[in-house]
Every structure is written in structure tokens, then in C-alpha cells.
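Not every chain is included here, but those present sit where they belong.
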Amino acid sequence: MARLSTGIMELNKKLQGGIPEGECILIAGEPGTGKTIMGMQFLYNACKEGKKCALIATEETPEKIMIHAKALGFDLEPFVENNQLSMIRFLEMRAYDVDEEYNSNYMQIDDISNLIHMMQDDIDVIVLDNLGTFSIGVDLKEFRDKVDMLAYLLSKQKRTSIITIDATAHELTHKIAEYSTYGTIRLMVKENPYTGKMERFMYIPKMRGTKLSMELIGYDITEEGIKLSPPKTNK
Amino acid sequence: MARLSTGIMELNKKLQGGIPEGECILIAGEPGTGKTIMGMQFLYNACKEGKKCALIATEETPEKIMIHAKALGFDLEPFVENNQLSMIRFLEMRAYDVDEEYNSNYMQIDDISNLIHMMQDDIDVIVLDNLGTFSIGVDLKEFRDKVDMLAYLLSKQKRTSIITIDATAHELTHKIAEYSTYGTIRLMVKENPYTGKMERFMYIPKMRGTKLSMELIGYDITEEGIKLSPPKTNK
């Protein structure tokens, strides 16, 4: 099975090379756990490997995301300039919409369907950050059906995708998106009772076609992005 | 009582030979616990034993399921080709439906009833993966009645069946499907406090006509499918 690098070397090893190509992976976590950084790291690597990519950012402007990514060593600008990376300006569409008049129907999850259809045929890699925006105020059955369809179409079109979802939306939808995707990575923060510090872990409950070790994988958000941390002894 | 192999040898021993023939068994678990793999393993063995089988897959395409099964050593293709195994394309029916226009009534649990009636009379073995699809947005009383009826008809027609249900749907329906089926296998993941690793267990709360040992049974998802793991000492 072909794999695409996550952009995190040690994580690739744990995934037998990376994310299965042409499949759709979910990343879930609370604020500050590095969902967006993980998406950028993946996107940067995919660009470097010559893939045609698209970023759909629902909570930040492309400019801000690019500044953050660049500060961590992932300069996305050249790829935007040579049209290898498309930025879809979702936050601005939402903000102007909300500002002018409040229209409760303006951002149905149908938009996501439209996005898929509008996207150029030659896009190989998609990062959608974050799916939670499309879940609030939507019926659970409808959300499940739409996410099933989204994952189905992305996979049928053989686009490798990372979809992030914030922990709030994930809980409110009973983690139902995990059933639709090919794999899931959960990002967590837990207090270490010995040191009183909070520590970061990722856990991969599901990645089809991949032998998983079932461990909690420690990681840090360093000045060069996400890195797996060496195993602790007193854990 | 006649038994049908689960496809997992050690598990058969714990079930006095396997699943009671002509009865309907529920498998419940979170994403990544191996519900689908367990269904494929069972189906592959039933095919090998010459049974006429059907697979109703609501979350994946038959093609993908067959690729996964084959990678684990369970090649279902020959059985599809000689018409011993029928594949019912549920996901595609759903995806096209959702894509074209959203119709909240399009997939009532009645469909399941229709499926039962449409199915060829000579089918011996059925795997339905997963029942959760039919539970969301349905009234609890209606869901219970339909599952009762489904289990009743399958058993009356003497079809041996495995029905999977995802943990989300199972919780949201208050585990009510367990009362309708002849037996239940729960698949679980728990953190081992000593090693910091997550470990897999199955627990069989109910299997009529079968003497159960009431233990938590460790298992692994290996490159050859699900295997029970040897008992731990420090547990």
C-alpha cells in the first residue's frame, strides 16, 4: 500500500511509511494540541513531494496560517506562488456573511459537498481544518451522512486527505466522524501526576491496512513543529 | 446444538465450537476494534465450509472490504465469482442519494426489512456491517421493534447472522439491540496502567445455550486477522 509522509519522521515509522495514499484521515483534539500544525506539516511535505494540494481553512486566514507555518520552518509561499497549493478562503466568506446579516442557513454542510465538486480534478492532497464548523446546529443523522459521503467521494477520487475536528464538535457529534474515515489520530493533553506538568499524547485507534502498536505516543510542539518525544521511564 | 466457526480457532473453543447455527449474534465496538475484520473472518470461513453467504456493508464498498480481507489472508473473490457470496452495495446507494438531494426519509430502518424479504431463500449466512446506520434519527421504540423483528425473522428463517454495531450508535440506543439478539460480543480497548499501552479485550455477556467463562479475553489484530492473545500474568 502506497503511503504519504505525515511530515513527522518518527510518526511515519509507526505508520509503516505514513498515511495510506488516496484515503481520508481524521485528526481530533482540543485547542492547542497542534491539529493545525500537523495539517501544515503534512501539507508542506506533500508540496515538497510535488503533489497538487489544497487547503480549506475555516477558522483562520491563509495569510496567518502561512506565517505560522513559516515560523516553524514550513514555508508554503513558494507553492502558493507556483499554483501547486490552492488556498480556499473559508473564514473570510463566513465573517463577511455573519457581519452583514445573520442567516442561519448560509453555511450548511452542503457547502462542503459543493467544494468537493468545484475542486480541480488534479488535486492530490486536501487538508480541511476544521470539520467542526460544519457540525454545529446540524442534525446528527445528516452530519453522519454528509461525512460518510465526503469521505466516500474523496477516497473514490483517490485524494489523500487530512480532516481536523475540534474536540467540542467531536464530542457533540458522539465521535461519529471516526466511523466514516479510513483512520483517526487523537491528540490529547494529560496531567502527569508526578511532575504536575501537562503532557501531550497522540493515540491512533484506527488506521485500516496498518499494523498499529496501540501505545500512547508522547509528542511535543517544538520550534520545528511536532516531534515525537522519547519514551518516559516513570510512566 | 450445531455451531458455525467464528474463523478464530481459540474463540471457537470458548464458544463450544462457534456461533449457534441459525441464530443472530451482535458484535459491538469502537472504531478500530476490529468489528469489520471479525465479520470478514467469519464470512470467509462460512464460504469455505460451502455456505451460501451475503454481505451487507453500509460504511465501505465491497471492493475495499475485499482488498482488506485479502491482505489479511481471507480471499473472498473466488466466492463472489462463483456466486456463493452476494455483496449488497449499501454505501453507494447511500452516497448517491445524499449527493443528489438530501432526503431525510430515504433510509428508514424499513429498508432492512425489505432487504430481508428480497434476499434469496437459499442464503445461509449473513453479515450486516453495521446496524448503527439504521439507528440514528430513529425513535428508540421503533428501533427496538425493528431489531426485534429482524432478529426474529433471521432466526425463523434459520440464517446464521453476525450484525455489527458501532459503539456510538450502541450507546445512543442504550445497548437495546443486545436484548433482541441470541448473543453479544463486545470489543473493547483499555489502557494498561503498568505499560501505558492500550490493550484489546473482548467480552461475551450473553450467548444462549452456551456455557460462558465470563472472562475478559485479550486479542490482537495481527497480519492474519484477529487472534486471541495468551493470558497475561501481571493483570
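Order of writing sets the chain letters: A and B. Residues in each chain are counted from 1.
What we mean here is this: contacts are C-beta pairs under 8 Å (C-beta built on N, C-alpha and C of every residue); 3 or more make two chains touch, one makes a residue touch a chain.
Worth saying up front: this structure is predicted, and the values here are computed from it rather than measured.
Undergrad: Once every copy is counted, not just the 2 shown, what does the total come to?
TA: Per the structure file, the complete homomer consists of 6 copies.
Please note the rule applied: only the chains that are shown with their structure count from here on.
Undergrad: Upon optimal superposition of chain A on chain B over Cα atoms, what rotation angle is obtained, reported to the nearest 5 degrees?
TA: 60
Undergrad: Based only on mean CA positions, could you tell me how far chain A sits from chain B in angstrom?
TA: Taking the mean C-alpha position of each chain, the two centres sit 30 Å apart.
Undergrad: What part of chain B is in contact with chain A in the complex they form?
TA: Those residues of chain B that touch chain A are 30-32, 59, 68, 71, 91, 94-95, 98-99, 102, 104, 130, 132, 136-137, 166, 168, 171-172, 189, 191, 196-200, 221-223.
Undergrad: Which stretch or stretches of chain A touch chain B in the complex?
TA: By the definition above, chain A touches chain B via 110, 113, 139-142, 144-146, 148-149, 152-153, 174-176, 178-180, 184, 203-209, 211-216, 235.
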